[in-house]
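Remarks on the structure that follows.
Only a single protein chain was left out; the remaining protein chains are all shown in position.
Chains here go by letter, A and B, matching the order in which they are written, and residues are numbered from 1 within each.
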Amino acid sequence: MASPRPEARLEPWKDPAAEPYVRIEKVTKKFGDFVAVHQVSLKIYRGEIFCLLGASGCGKTTLLRMLAGFEQPSEGRIWIDGTDMTGIPPYERPVNMMFQSYALFPHMTVEQNVAFGLKQDGVPKAEIRERVAAMLDLVKLTPFAGRRPHQLSGGQRQRVALARSLIKQPKLLLLDEPLGALDKKLREHTQFELVNLQEKLGVTFVVVTHDQEEAMTLASRIGVMDHGEIVQVGTPSDIYEYPNSRFVADFIGSVNLFEGTLIEDEPDYVRVSAAELGGTFYVSHGVSAPPNATVWVALRPEKITISREQPAGDEDNRVQGVVAEIAYLGDMSIYLVRLATGRTVRITQPNIRRQAAVSAERITWDEEVWLSWDAASPVVVTQ
Amino acid sequence: MVAQGGPSTLFLAGLRGWIRAFGPYRWASDRMKDWGIGGRTLVIGIPYLWLLLFFLVPFIIVFKISLSDVRLGMPPYEPVIQWVDSQVIGIRMNLANYAFLFEDPLYRNAYLNSIKVAAISTLLCLLIGYPLAYGIARTGASWRNLLLLLVMLPFWTSFLLRVYAWIGLLGRNSPFNQLLLSLGIIDQPISLLQTDIAVYIGIVYSYLPFMVLPLYANLEKMDITLLEAAADLGCRPTKAFLTITLPLSMPGIIAGSLLVFIPAVGEFVIPALLGGPDSLMIGRVLWEEFFNNRDWPVASAVAIAMLLLLVVPIMWFQYAQARQVGVHR
Partner (left out) sequence: MIGRRSFFVTTAMAFGFAFLYVPILSMIIYSFNESRLVTVWAGFSTKWYVELFQNPQVLNAAKLSFKIAAINATGAVILGTLAGLALARFRRFKGRTLLTGMTTAPLVMPEVITGLSLLLLFVAMEQWFGWPAGRGVTTITIAHMTFSMAYVTVVIQSRLSTVDESLEEAAMDLGARPAKVFFLITLPIIFPAILAGWLLAFTLSWDDLVIASFVSGPGSSTLPLVIFSKVRLGVSPDINALATIMVTVVAIGIVVAGLYMQRQERQRERDVQAALAGNSP
């Protein structure tokens, strides 16, 4: 994951005195009997790229539309820059939005599309022309100013949509699946462009996406949503390395989850016995759970070492199995190892050396292997 | 681009600014807001009120008049609700008009005949319209629009004149008769005018586009790969048509049939011009009660009875229509 230099960014959410730019307080949205968003509270700070991540239908788009003013919360309040947004229509909010479908006006040229927002504010004509030209230059669309949307490629349309939503210099930009309609290659390229633009203009972004890779690349923080609720908020690495629930662990990346019981619970470590594993986990971080509680241990596939020889050390954090499947993906290989308990464990190993050179020593089907991992790698979650 | 800075452009800009700030639109919308009427209310309210007044209320009046007595004068019916000694409201209900409809075999026959004629015409329309719609939907894109235009063109020309055309074609001196006579197939010219057959031809002819268009819209949307999948699984074309195309086109068949059947039941012009004096259809009966006998109450009762007859197909049509729009979303 190409994270955009997190250490270079400010981390205002760690400062309790910092004033959030967007404050969402216990917001609920119901459509008839259906609860789309349930009791969501969030603080988003100036200059952030905040990603709302979740499967389709989890309420992330509804939340975004409430920020834009297209939907009114059934309960709760939203403050933007200290102003209560209740009852304020979209055309009076200091917020702009980039739509998933781009929503470019088909009967207007690129230039007219970008100028639309300024015209609504009654900006003098000369100034409009100047600012539109500067914006088109910024997104490298100057040669296409006279074209209609259907005369543009997908990537160009995306940039027109971005230019149009940025022209009014909003302090907060809402992006609904901004890269969803682009093909994979273009998407990667555009991700970085988007981050650069955001840093250059200092706009706060709230991005809705179902693509975890996109969220990891763009976000300063991610809010994972499920069934209308925010289940975890944190930086990309927090969310990946320290998921707070089975759902988050499973949703972000792939993971091996084991149900188990706490057998030792100390402030600096825990030991979990897992029947499915046929062994015990020793985890070097504390858990707040009653003794003998049922917990789940999440272990990422890339954090498991696979070897023919028995690893050194005591009985914890290792187990024996038989290789059931191998998938060669080029940059890495996936092994599925069946344990004595019948459970299959997924392991990914980077292919550091070229395959042909190592074929003799390569682990292959039906081989007996040992799996082991570091005590810092598993994460214990209680829900 | 307009040249900048001229006095006229400045004036225009000033005028536009003034209109924007104090113009009639802003004024009107502000007054509306004072009364608690927003744009949304207007958008819904205007057509709503119009339809209430000119579509729904008339039916209530028809129903009211169907319960009253005929009288000489204008309007030619007695009021149902009237002031008795200017204190008591008297309601004079008269179900005699409805009883009349049941007792007189003329009306009963007219109703049954209308349903029969409409049903047979609908079936004929379907038989002619389905292959037509199917054929157009399976034609290449460049020709398809032209063929569709050809189906639409008669619809855009006068309905009355198209019915009139058949008077010439079905009469005793028609080119058909002349052709058949000269070929020696018949020795007497036959006239189809003033028969039920002429009415069928007229209805099928006039309503055919209403059958073809919904069918075409349905068949055109159909995924051809479904038929390819069927063929791949060993289904012969005829069977594939019967088991796949036909069931999938049911919504089109239903919409088209209702669009033909419901108005055909109340058809007046076609039986009046092509049908004989004994081919009674309910629309014509209503017309004659109203214009020839000037019996408004009985005409209203006929209308209400016709509506009752058509309520089920009309509701069905609305349901089908609503579902189609729903699918579209």
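By our rule, a residue touches a chain if its C-beta (ideal position, glycine included) is under 8 Å from a C-beta of that chain, and two chains touch if they have at least 3 such contacts.
All values reported here derive from a predicted model rather than from experimental measurement.
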Specify the residue from the set B:V57, B:I186 or B:L242 that touches the hidden chain.
B:V57
Among B:A96, B:A119 or B:L169, which one touches the chain that has been omitted from the display?
B:L169
Where the complex has a chain not shown, which of A:T83, A:S101, A:N196 or A:S237 is the residue touching it?
A:S101
Given B:I115, B:I128, B:I190 or B:L248, the one touching the chain that is not displayed
B:I128
Contacts of chain B with the absent chain, listed as residue ranges:
25, 29, 39-40, 42-44, 46-48, 50-59, 61-62, 65, 75, 128-129, 131-132, 134-136, 138-139, 145-147, 149-154, 156-162, 164-169, 171, 173-175, 178, 205, 208, 224, 227-228, 231, 237, 258-259, 262-263, 265-269, 272-273, 283, 286-287, 290-291, 296, 299-300, 303, 306-307, 310, 313-314, 317-318, 321-322, 325, 328-329
Spell out the interface residues on chain A facing the chain that's missing from view.
68-70, 89-93, 95-97, 99-101, 103, 105-107, 116-117, 120-121, 140, 143-144, 148, 150-156, 159, 164-165, 168, 186
